[in-house]
Each structure stands twice: as C-alpha cells, then as structure tokens.
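Here's the structure, in structure tokens; my notes come after.
Below is a slice of the complex: some chains, not all, each in place.
Chain lettering (A and B) follows the sequence in which the chains are written, and residue indices restart at 1 in each chain.
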Amino acid sequence: MKKERDSAWIEKHLPSILAGFQSCTDCSMVNLQKGTNLPGQRAVVETLEEIISLLFPGCYGYMPLGQDEIILGRVVGVAEKLADMIEQAKAYCCRENQCTKCGDCRAFAEKATVGLLEAMPGIRTLLHEDILAAYEGDPAAHSVMEVVMSYPGLYAVAVHRVAHHLVALDVPIIQRVMSEHAHAKTGIDIHPGATIGAGFFIDHGTGVVIGETCVIGKNVKLYQGVTLGALSFAKDEHGNLIKGNKRHPDVEDDVIIYAGATILGGDTRIGHGSVIGGNVWLTHSVPPFSKVYNQQPDPIIRTRE
Amino acid sequence: MKKERDSAWIEKHLPSILAGFQSCTDCSMVNLQKGTNLPGQRAVVETLEEIISLLFPGCYGYMPLGQDEIILGRVVGVAEKLADMIEQAKAYCCRENQCTKCGDCRAFAEKATVGLLEAMPGIRTLLHEDILAAYEGDPAAHSVMEVVMSYPGLYAVAVHRVAHHLVALDVPIIQRVMSEHAHAKTGIDIHPGATIGAGFFIDHGTGVVIGETCVIGKNVKLYQGVTLGALSFAKDEHGNLIKGNKRHPDVEDDVIIYAGATILGGDTRIGHGSVIGGNVWLTHSVPPFSKVYNQQPDPIIRTRE
C-alpha cells in the first residue's frame, strides 16, 4: 500500500529529474562504461586492504587464520584485480595525454603488478623497522602487537610504502586513491611521491601533511600536525602552475619534529640529528644536530587575586 | 561444546545486566520504535553515499557501469529512503518543539526530496567548478579524474552542497549526520548552514572548521587546519546560549587562506582578493586585496659549533 503511494509521488517528477541528470553525460565527473572507465574508488580501497593484509596477515581482518589461507589464497586474486585497475588507469592517462608511445597498457599493468608483489618482502622489512621505531619511541606502547594492531602512523606508512612503489613503477592515479584512503582513516596525508627511509614513526598523526617531493631519511619521528609543505608555486609563462618540480623539504636521518611544526620549501633541508620544536615555522635549512625551538609566546595569565 | 560453556557463564549474569539496561528506557540517547524514531546514522550515511554516487556516477563505487544502471536504477530508491528519513526527522522536531503548524510531515518530506533531486544538476555545475579549481590550484594534481577520485576536499564540498540544500529546504538533523560523515572521512568540518560559492578548493583539509553562519564567496582556497569560527557566544537573559545568530566570518571572492589560520567573529569580513598567511590569528575585518602575514617568530637555533 505505502509503496504504491511512495512511487507515485516521485514518479511524476522523474522525467524532469532524469532530464537534469542527462544534461551532464560527458562532464568531468562521470566514469561510465562508455566514458572514462577507471576503477571505482571503493574497488581500489578494497584491493588496497587485501594488499595490506598480505603484509600483516591476520592483523587487520577478522581472526587468526593459517598463513596459507591468507597469502596463498589471496595473491592471485589481488594480482588480477590490481592489474585490471592499473590497465584502466594507464589507458585513461594515455587517452588524456594523447600518448602514442605507451604501447600495450595490459602488458604495462601486468609488469607493474608483478613488480609490486615481488617488492612486498622488501616493503615488509622496512615496516618491521617502522614497528620497532614506534615501540621504542613511545612510552605508551606496551607491546609490539599493540603497535601493529592499533597505531595509525604504522597503517599510513604501510599504505605509503605500497603507494610509493607504484609511483616508482610509473602507475598513475591508483596510488593517490590509496594514499587518500590512508589519509581518510588516519588524518595523515602523505603524497605517494614522497620518499621515506626505514624506521619512520608518526605519533598520533592527525593533521600531518607530507608533500609530493619530500625526501625523508632514516629513523625520523614526527608528531601530529607537522607540515612538510611548499613555500610557493612556480608558474609557467601562461600563468599555469608548473607540476612536478621540487617544492617540499628534505629531512635527513635521525630527526625529530614535534607537533604542529611547519617546514616549507624545496630548498629547505633539515640536517641529520636535528630536533624541531613544537609549532616552529621554518622556511630555510638548518645544519646537522640543530635544536630549533620557538621562543614560545609567554601567555598572559590573569587570576582572581 | 564450547558454545554451551560460553552461554552458561554469561547467562547467569543476564538478569542483572538487562536490568541495568532497562533503567534507561526513556533517557535521551535511545531511538526506538516506541520512542524518538529517527533514522539510524548508518541508514543516513548509506543514502548519502547513493546521492553522491548520482553526482559522480561510477567514481566512488566498484567499477564503471552504464549511466542507466546508476542513475535510472537509483533515483527512485534514493527518493523513497530520503523522504522516509526526512519525514521521521521532521516529526521528531515537531514533537520536541510542540509545533502545531507543520501540518503533514509526509508532504513536507516528499516536497523536500523532490526539491533536492531537482537541484542536483545545479549542484553538479558548482562541483564542476570546484574540480577545476582543485586541478588548476594544486601542482600535485596530475589529471582531472585524479581530483575526482581522490581529493578529500572535493568529497567534503560535494556533501556540503547537498547538505546545505537540505538546510535551504528547512530539513532538520539529517544533513548534520551527512556533514559529520564527511567530517569523519576527511577531517573537514563544514556546518551545513555555511554558504559557499563556486570554485571552492580545500587542499589536504584535515582540521578545517567552517562555522554555521559563514558566508564564503567564489574561488576561495583554503588549506589544512583553517578555522572560520566564533569569537564568543551570546547568551540570553537566562544565561542560555542564543542559537542561530551570526557569529562566524564572511570571506569574499578570490581569497586564499593558508594552513592553520584562525579567523573569528560574525563581524569579521575578509575583503576580496586577500591572502591570509599560515597560522595568522585574525579577529577583525581586512579590506580587499589585503596581504596578512604573521610576523613569524624567529625560531631559536642552536647548533653544535
């Protein structure tokens, strides 16, 4: 009964509503069979979760399983889905850029997929050092598995190490969807292009931004709200932004950057062993073993008496 | 075997546990058949996701489909679910406010639902300008579809434009659940009441707060951690907060506000073409084409030598 009434009230408006939607058959935000034809965001995220589960078997899913069930049972499925996605993304970019040299997008996609899967043990070795850095660097970490199961910084770095390897393999778009999933889940925004050494630890992490052209050394530790960003954007003679040039800082080995610090510029380099204090604003290089603190403003305190 | 033991240990405690829960049959956080009777949060979020998928067909789901499958197949279902939710929310508010004039909550809900669906092409046109603003304003954006598929600022603004239209249609509660879903997913907290012009771009976005009574012009660009907030809250003669008065700033066309800036107060207006630097704290108006920078504190740098 109710259903009939429901359908009636909306159905009389359907022609005008549908005509409105039809007005944008080829506008920029449509990804359909006859159009752009990229994988959907949710498909990419689900494949990412399977890739992460290969790195941390049994940790992010439902319950402990045998290793065979997790890895042997998933590798082929992950590979097939990932290759299809990379093929679609590559074909989209070829069409956009009117590229004629890419040749066979399918062959590219299969090669990139095998490249990522063969790199997984190396990524896992890096992550092992990241886990130890978190455990040893945080007084609130009571066990190694607590870090693995609950630290958002570890999750963000795990996704980054996968996404960054896809950049190295010249894959377009897919890894940005992956890094934004990690950003959504953790509040940590690491561009896949950034290069990050082993033993990297981000504590708390909400609000961290690490730009595309950052290069970060080994055993670096960041806290929440740290920005490694651009100071200004270069433009070409037509006034359009130049894409891809070096515009974010370098951070050498064994640096600690406390919460809320902002470090900007492609010529800025933080020397190894330095400590950058909370809320510091820094737009130039500092030598190794620098200690950089804000003259914190003395707050004004009024009390009753 | 195990199941039987499991049930036994808990079942002997069930009477006291259930008695505890029964103690709050009519307290403020219960939404049951015989009680408040609003739609659940997850139901609202799922309907929101379907609305967003109508705006970006094929982008957020699983894989490219035909337009017919996505739009024709979803509009009626979305309309029925949304109308039911709006009806429930309106009825809740009428009961709470002892309203006698609202008349037929069902008729209100159907009208609002049709109103939103008919507004969708206009919302999509605004979003098209938002996409171009992101692509043109970010050197790290390598293609238009990369913006659509991965930029959290675009998602937050898309949800906002839907939620804001529901405010214009006088719908209660539902759009706040929607805006908080976008906040959860992106770290960008835009109150549905805020008014935002075309070509709006939020980069990175984590920590952005845009208050209920903000009015933002065209082609405005914000970075992470920007607050457009209230300076103080007015109270009535009983000491209760006054709700709904103008308490957040206005931002005119073509303004850029860099990361961590805080702009407060309902009388504060940022003139068109202005640039507000990172971490600036501003509680008064500035004229058009102002450049507002912090005298950034010179950090103290100690090195080994």
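What we mean here is this: a residue touches a chain if its C-beta (ideal position, glycine included) is under 8 Å from a C-beta of that chain, and two chains touch if they have at least 3 such contacts.
None of the values given here were measured: they were computed from a predicted structure.
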{"item": "Identical protein chains across the whole complex (2 displayed)", "value": "3"}
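Quick note on the criterion: only the chains that are shown with their structure count from here on.
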{"item": "Chain A and chain B, separation of their C-alpha mean positions in angstrom", "value": "23"}
{"item": "Chain A contact footprint on chain B (complex, rising order)", "value": "54-67, 70-72, 75-76, 79-80, 83, 110, 113-114, 117-118, 120-121, 124, 127-128, 131-132, 136-146, 148-152, 185-187, 204, 206-207, 224-225, 259-260, 278-279, 294, 296-304"}
{"item": "Contacting residues of chain A [partner chain B, same complex]", "value": "6-7, 9-11, 13-14, 16-18, 20-21, 23-25, 27-44, 92-93, 96, 172-173, 176-177, 179-180, 183-184, 187, 189, 191, 193, 206-207, 209, 211-212, 225, 227, 229-230, 233-234, 240-245, 247, 260, 262, 277, 280-282, 286-295, 297"}
